[in-house]
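Missing here is one protein chain; the remaining ones are kept as they sit in the complex.
Order as written gives the chain letters A, B and C; numbering starts at 1 within each chain.
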Amino acid sequence: MDAMNLHLMLPEIYLVLLGLVILIADLYLAPEKRFNLGWWTAGGLSVLAVWLFATPTPETVEFAGFGLYRADGFALFMKKVFALTGILVAVMSTGYLKRYGRGPGEFFSLVIFALTGMFMVASVNDFMSLFVSLELVTLCLFILAAYRRHDKLSGEAGIKYIIVGAMAAGLMLFGMAFIYGATGEVRFTYMGADGQLVLLSQTVANLESGWQMTALFGFTVLLVGLGFKVAAVPFHVWVPDVYQGAPTPVTAFLSVGSKAAGFILIIRVITLVVPTIAPGADLALVDQLVKLFALIAGLTLFYGNLAAIPQKNLKRLMGFSSIGHAGYLLLGIVAVLAMKAAGEETMNGVSAIAFYLFAYVFTNMAMFIGMVIFTQGSEDSHAIDDYAGLGKRAPLLALCMTIALLSLAGVPPLAGFFGKFYLISSIVEAARLDGYGWLLVLAAAGAVNVVISMYYYLCVVKRMYMLEPTSDEPIHLPPPAKIAMVACIVLVVVIGIFQGPFVQMATGVLATLGF
Amino acid sequence: MEPIFHDLLAAGGGHAVAFYACSAVTIAAAILMVMKKNPVASVMWLVLSFIGLAGIYVTLQSYFIAVIQVLVYAGAIMVLFLFVIMLLNLRREDIAKMELPKVPFAGVIAAILFFVSVFLVIKASTPAFEKPVDALLGEPALAGDSVRAIGIPLFSQWLLPFEITSVLLLAAIVGAVALTKKKL
Amino acid sequence: MEIHIAHYLIVAGILFSIGLVGVVVRRNAIVVLMCLELMLNAANLVFVAFARMHGNMQGRIFVFFAITVAAAEAAVMLAIIIAVYRQRETVNTDDMDIMQG
Partner (left out) sequence: MHLSLATLIILVPALTTLLLFFVPAKKVQVVRWLAAGGAFCTVIISITMMATYDKAVGGWQFTQVVTWVEDLGISWNVGADGISVAMLLLTSLVIMAGTLVSFKVTDRPKEFYILLMALVTGVFGVFAGRDMFFFYFSYELAVIPMYLLIGVWGSTNKEYATMKLTLFLTAGAVVALIGLLLLYWHTKEFFDANPALLEAFRNAHPDFSDATSSSFNLLQVQYAAKHAMEMGGPASREFFSLGFQLWVFPLILLGFGAIAPMWPLHTWSPGGHAAAPSAASMLHAGVLMKLGSYGIIRIGLTCLPEGAAKILPIVAALCMMNIIYGGMVAMAQKDLKFVIGYSSSSHMGYVLLGIASMNVIGLNGAVFLMFAHGIMTALAFGLIGWFYDQTHTRMLPDLGGLAKQIPFIGVCFTIMALASAGLPGFANFASEFMVLIGSWQEAVRGNSWFFLYTILAVWGIVISATYLLRAARWAFFGPLNPCWEGKIKDADTWFWRAPFIMLIAALVLFGCYPKLLIDVIATGTGPIVDIIENARQAVAGIK
């Protein structure tokens, strides 16, 4: 444990170097060639993705960076998700930036640095790295959200995002300080005095009740801070404005990357720091968290989906829908917590979240690539009415966006369907535990929201197919973006039909979740 | 310098006096920072608040942190703030009026709730926090709050977050330039 | 008169709450940023106090990172503020309401 083990961190090192190469190459390239940096980025990230997918899932947890970095199955899985996200963001940004016409070097290097942060987030094993890496992610995203600096919306999005983001950082820091105060330790796993590996959750479990109370307060505040990052109600206020104002590729990046990073951290904190309590013991600590999260999950589901209904702007609608999806992912968290409260270590919730995120990447990215293609001019507005008659103007684009929307709504045989199925299944499993029968209400909420979300997604589909187009201008589909979009859609269908290998990938992360 | 502080604090009641004085300054300055309508005045009060906070760090015998607090916060960051305020040359009417419409009202309640919950947690866990701080003054673990004592773990055990921070600062620089440079 | 760790925590709680109020109440983006800095500092104080109690270094080192992050965040936020100011000659968050839900 007490070694740097640099070889485990090669993906991150590779990413930093890639970012630096892009940054420096930008200086030496002719201005008109600079936009090719997007292809450099996509290429570099593709190499990384292939590398990650070729890496076998580790059987045991390996530590690097003096025990501050853990290389385990969950981290590897999430890094795959991030690498794919990065590639797709790079592909859709290239055309977008060409139209916008400025700053490709900085843009792509920031995307890569944000990815570096996400990679670190996936592997953190202590609160310090957690804080610093998460801030690296959000800092890059602040800048990217405000990147269209001559656009009022973008600036507004940047300011709103940074205020909320910094507030969340403050809350997280405050919470971590209290957990540190209770335990005297910021590492999730560390060598105890007797040379044994200790899990921070064991330390918390062994504390006296006053300190446990302190730790519980710390968890709550920390998780509230993370709630901002994943856009859980009532910490969602920034989402619609930031989603609408940020450049569309950045919105896509936010909706997948930032959310996944937040959920990774919640899972890490829950599995490594929140104690598992043996049956019969005093449940107070974790039980409170179950109730808190169940409430938040229910509110998030209903708020996100209900507020999406009256939206007139597609980006804003996607923002609210992403709140709804955060609600679904929180169902998995509740399931994990309830299992923990009952003293069981089965973590179907985690693999459900992992699967859902994996499916969500392709679905959401296909949708956003479609939106980037749709805006032909340099302006970046997305009134839903503009999409009227898209089925006639650009059949392929409309088909892909429809499939993406239906997958988001959870319709078979698409990836989103199985994701929701898996999550609701995990919460029903938790509801079977003694004393947690009320979780069925949450499962019902998840089910009801399938119907609500179906409504507003279908409203968009309706405009595309059932209304007449408002303009006859043909829509040109640039080949790279088109290929990326179609590839995503094919994957959405493939994952939806042949879930087996992907579920196996998602359950594979469970083995190394602990030590 | 450390021994001087140490002796002062160790003197009967010195620690308590120092704590209360510094806390009073910090809190009062913080309140004034929020209340002042002119951002320049706010910055000044914030600087004072941070200096007070540095004083509190001293009573905790974290001398090096106290120095950093003054240097980085009061020195560098606040100068940056002042610089931006001057640069933007805000017109008088733009200097925000403070008002309490409905939404901020909820925020005030949230803040009060937050403080109450901190207070309740502290009250509930009192036995755990019982150790008086001035009794710790002579404990050997704390004698090493020197640059060396912080530097060695920082560059060995905690090297990883340190390296991430370097990327973070690079990203911040790139971003700040990308957002503000006139011609890009 | 003995000073306990609890005293420090209460000071931190007060500072954090003042910061929170400021973030919500103030309309000037720069002042909001200052309030955010205050919140981070409150958290720092908790760390230092607990580091003192546990007698280990981790809390203090954490504070270093927190200060660094706060500095970087301040730089970026000021950059965004400048960019926004150039578009619309204001840094008042109340005026930022182009987007409506």
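A few remarks follow.
The criterion applied here is as follows: contacts are C-beta pairs under 8 Å (C-beta built on N, C-alpha and C of every residue); 3 or more make two chains touch, one makes a residue touch a chain.
Bear in mind the structure is a predicted one, so any value in this text is a computation, not a measurement.
Hidden chain, full complex: it touches shown chains A.
In the complete complex, the hidden chain is touched by one of A:411, A:460, A:477 or A:491, namely A:411.
Across A:60, A:470 or A:504, the single residue that touches the chain missing here is A:504. Residue positions on chain A in contact with the hidden chain: 406, 411-413, 417, 421-422, 424-425, 428-429, 432, 440, 443-444, 447-448, 450-451, 454-455, 458, 461-462, 465-466, 499-500, 503-504, 507, in rising order.
In this text, only the chains that are shown with their structure count from here on.
Taking the mean of the C-alpha atoms as each chain's centre, chain A and chain B sit 32 Å apart. Residue positions of chain C with contacts to 2 or more other chains are 5, 9, 12, 16, 19-20, 23, 33, 44, 49, 53, 56, 61, 65, 69, 72-73, 76, 79-81, 83. Among all residues of chain B, those that touch two or more other chains are 118, 126, 158, 161, 165, 168, 171-172, 175, 179. Contact residues on chain C toward chain B in their complex (touch as defined above): 1-28, 30-31, 33-35, 37-38, 41, 44-45, 48-49, 51-53, 55-57, 60-61, 63-65, 67-76, 78-83, 85, 89-92. Those residues of chain B that touch chain C in the complex are listed here as 13, 15-16, 19, 23, 26-27, 30-31, 33-34, 39, 42-43, 46, 49-50, 53, 56-57, 59-62, 64-65, 68-69, 72-73, 76-77, 80-81, 84-85, 87-88, 90, 94-100, 103-104, 106-108, 110-112, 114-115, 118-119, 122, 126, 129-136, 139, 141-142, 145, 149-150, 153-154, 158, 161-162, 165, 168-169, 171-173, 175-176, 179-180. Across the complex, chain C is touched by residues 127-128, 131-132, 135, 139, 142-143, 146, 149-153, 155-156, 158-160, 162-163, 166-167, 169-171, 173-174, 176-178, 180-181, 184-186, 240-241, 244-245, 307, 311, 316 of chain A.
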